[in-house]
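Structure, as C-alpha cells:
A single protein chain has been omitted; all remaining protein chains appear in their positions.
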Amino acid sequence: MAAVRLDEIVARLGGRLIGDAGRSIRQVATLERAGPDEISFLANPKYQEKLLATRAGAVILPESSASACPAACIVSDEPYLYFARVAQWLNPVNAPAAGIHPTASVESPIPDSVSIGAGVRIGPGARIGARSRIGPGCVIGSGVSLGDDSLLHANVTIYDGCHIGVRAIIHSGVVIGADGFGFAREQRGSWVKIPQIGSVVIGDDVEIGANTTIDRGALDDTVIEDGVKLDNQIQVGHNVRIGAHSALAGCVGIAGSARLGSRCTVGGGAVILGHLNIADDVNISAATLVTKSIPKAGTYSGAVPAQDHAAWLKNFAHLRHLDSMADRIRTLEAQLARLTGIQPTSSHNAEKES
Amino acid sequence: MAAVRLDEIVARLGGRLIGDAGRSIRQVATLERAGPDEISFLANPKYQEKLLATRAGAVILPESSASACPAACIVSDEPYLYFARVAQWLNPVNAPAAGIHPTASVESPIPDSVSIGAGVRIGPGARIGARSRIGPGCVIGSGVSLGDDSLLHANVTIYDGCHIGVRAIIHSGVVIGADGFGFAREQRGSWVKIPQIGSVVIGDDVEIGANTTIDRGALDDTVIEDGVKLDNQIQVGHNVRIGAHSALAGCVGIAGSARLGSRCTVGGGAVILGHLNIADDVNISAATLVTKSIPKAGTYSGAVPAQDHAAWLKNFAHLRHLDSMADRIRTLEAQLARLTGIQPTSSHNAEKES
Partner (left out) sequence: MAAVRLDEIVARLGGRLIGDAGRSIRQVATLERAGPDEISFLANPKYQEKLLATRAGAVILPESSASACPAACIVSDEPYLYFARVAQWLNPVNAPAAGIHPTASVESPIPDSVSIGAGVRIGPGARIGARSRIGPGCVIGSGVSLGDDSLLHANVTIYDGCHIGVRAIIHSGVVIGADGFGFAREQRGSWVKIPQIGSVVIGDDVEIGANTTIDRGALDDTVIEDGVKLDNQIQVGHNVRIGAHSALAGCVGIAGSARLGSRCTVGGGAVILGHLNIADDVNISAATLVTKSIPKAGTYSGAVPAQDHAAWLKNFAHLRHLDSMADRIRTLEAQLARLTGIQPTSSHNAEKES
C-alpha cells in the first residue's frame, strides 16, 4: 500500500488540518500503538491521556482536543466516522483475480469480472453481479440473485431462490434461506412439516457475520432491508423483517414473523420473540429478552447482571417469593393504617394498575 | 406444479367441503395474500377479520368459522395440520437427479437412487440410504449410516461413526458428532482431553436446522429419538438424550448428559443445564434457564422481560438487595406484631420453607 499525505486526505475527506500537511501516512492504528507514519483517532475525551502520550504521525479528533495533540491533527465533528473513511482508503479490499477456479461447478453464466473460488458450486438460473467475489467452498442454489460488487467469504451457503443486493459482505459459515421452523402438530404429538415456500430478500449494503443464519419465509419472504449489519451467530427466523440500517450484535435471536424497525440497534445475545413489532430507532440492550411489541423509539433493557455467587444465592432465592413479599407489604400497610389512620402511599396503587 | 381440485383434496385428506368442488388450487398462501387459485387457512378465530377480507380461492378452517367464509372452504378439526398436508402436496421436494457429481470423493458404495452433490466427501464404510440426497460440500465420515430418503442440504458435516435414521432433513452448516467438551484438569490449571468415544444416534423423521451442533458422546452415545425437530443454532452437548417428537426452537443450548422427555417443546434461547432430567410433555418457555430436573409435565418459565431503560435501571438495582428487603419486611412484621399482638401471616412461613 502506497502512503497518502495528510493534505491529500483532507482534500478528499474534508476536515481542518493542523500541522505538517506533507506527512505521509501508511496505516491506521490505536493511539497507543501508532507510529510516525500512522494515523489514529480520538473520539471520546476520556482517552485524552492516551492522546498526550501518542507517537502517532497524526490524529483525527474533535475541535476540543486539538490544542492538546502532540502531533499533526485533522479536526472533525465526527472523528470516528472520519477515521473509518481513512481506514477504508488505506486498506482497500484485496480482491482476487477475476475468473472461475477450475474446481468450481458452475451452471449459470458468470460475468468476466467475477471471481469464483475453489470448489464453489452455483446452481442453474443464478445471476451473479459484476465484480462479485465468491470465496472457496460457497454453495449458491439455483435461481439465486447476488448484486454487483458483493463479497462472499469462504463456505457460505445460499439456498435456492434467495435475493441479495449490491455490495453485500457475507462471512464464512453463513446460511441464507434454510427452511423456517414450521410444523403442525398431530394429536399423538408428532410434527408435520409446513413447506417453507417463501424466500429471503436482502437489500443493498448488507453485511452478515460468520455463522449467522437467516431462514426463508414460510409463505411470504424474510426481508433484510438496505444497510443492515448483522454480527456473527445471529438467528433470524422465517418471515422476520429487519428495517434499514439496523445493526444487531452477535448471538441475537429473532423469532419468526417479528418486525424490527429502521435504525434499531440490538445488543449481543438479546432475544426478540415472534410476531412482535419493534418501532424505528429502538435500542435493545445486550442479553435482553423482548416479549412484547415496542411501539416507541427508546432504549429497552432487561438483563440481570452478575453478582458474586454467595450474594446471588441469597438474593435470587427471593425471586421465587416476590409475590409473597408484595402480599406481606400490603398486609403491613393495612395493619399500620389501622393503627395510625394513615392510608398507604400512592405507589401501592401504581403497582396495582400496571 | 399442476393444480389440484378441492374435491381431490378432500378425497385424499378428508374434511368437509363447502362450495365449488371443482375449483383448482395451485398453491398455499396467507389469508392476506392468497388469490383465487390459492388455498389458505384459519386456525385462530382472532384472525377472523382477515378471513372476511380474503380473496383466497378456498380456506381450511374450523366448523365455527365456516359460515363467515367468503370463499369455498374445507372444514377440519385441525385446520393447521390439514393445511400442512395440503402444502406438502402442492410443494413436493425438488429432488435433484440421482448420480454422483464428478467432483465428489466417495469411498463407499452408493445406491443408484442417491444424489451426491459437487465436492461431497464420503469416507469408507459409510452406508447411504436409498433415494437420499447429499448436497454440495457435505463431508460424511467413515462408518456413518444415513437412512433412506434423507436430505442433507449443502455443507453439512457428519463425523465418523454417527447413525441417522430415515427421512432425515439436515440443513446447511450442521455438525453432527464433533467431540463433546470433556477435559480433566491438572493441578496447575491446564486441561487434559478426555477422548470422546461415544457416537451420535439419531432416529427417524428428524429435522435439524442450520448450524446446529450435536456432539458425540464421551463414553456412551448422544441420542436424538424419532420425530425430533431441532431449529437453527441449537447446541446439544455430549450424552444428551432428546425424547421422541420433542421440538426445540432456535439457539437452545442443552448441556452434557441432560435428558429431555418425549413431546417436549423448548422455546428459543432456553438453556438446560447438564445432567438434568426433564419429564415427558414439558414445555419450557423461550429464554428460560433450567437449573433443576423437572419431574412433572407442564410449562416452566424464567425469562425476565424488558422494560424501558430508565425503569429497568431503577427496578433491577434492587435485585442485588432482595435479601435485605426480605429481612426488613421480617423486622417490620416483628415490630408490628409486638405493637398489635397480631402474628405475621402464613406467607412468611411459606417463604422460609421453600
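Residue numbering begins at 1 within each chain, and the chains themselves are lettered A and B in the order written.
Please note the rule applied: a contact is a pair of C-beta atoms (placed from the backbone, for glycine too) under 8 Å apart; a residue touches a chain by one contact, two chains touch by 3 or more.
Just so it is clear, the model here is predicted, and its values are computed rather than measured.
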Item checked: Touch with the omitted chain, as defined above, among B:40, B:155, B:199 or B:222 -> B:155
Item checked: Hidden-chain contact residue, picked from the options A:100, A:130 or A:336 -> A:336
Next item on the list: With the full complex in mind, choose from A:6, A:28 or A:219 the residue touching the hidden chain.
Entry: A:28
Next item on the list: Pick out the residues on chain A that sit against the missing chain.
Entry: 27-30, 33, 78, 80-81, 83-85, 87-88, 90-91, 94, 101, 103, 117-119, 135-137, 153-155, 169, 171-173, 205, 207, 209-211, 227, 229, 231-233, 244-245, 247, 249-251, 262-263, 268-269, 286-287, 303-309, 312-313, 316, 319-323, 325-326, 329, 332-333, 336, 339-340, 342, 344-345, 347-348, 350-351, 354
Note to self: Suppose we count only contacts with the excluded chain; which residues of chain B make the list?
What the structure shows: 103, 105, 119, 121, 137, 139, 141, 155, 157, 159-160, 173, 175, 178-179, 181, 183-187, 189-195, 197, 211, 213, 215, 219-220, 233, 235, 237, 251, 253, 255, 271, 273, 284-285, 288-292, 294, 298-305, 307, 311, 314-322, 324-325, 327-329, 331-332, 335-336, 339
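By our rule, only the chains that are shown with their structure count from here on.
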Margin query: Averaging over Cα atoms per chain, report the distance between chain A and chain B in Å.
Written below: 25
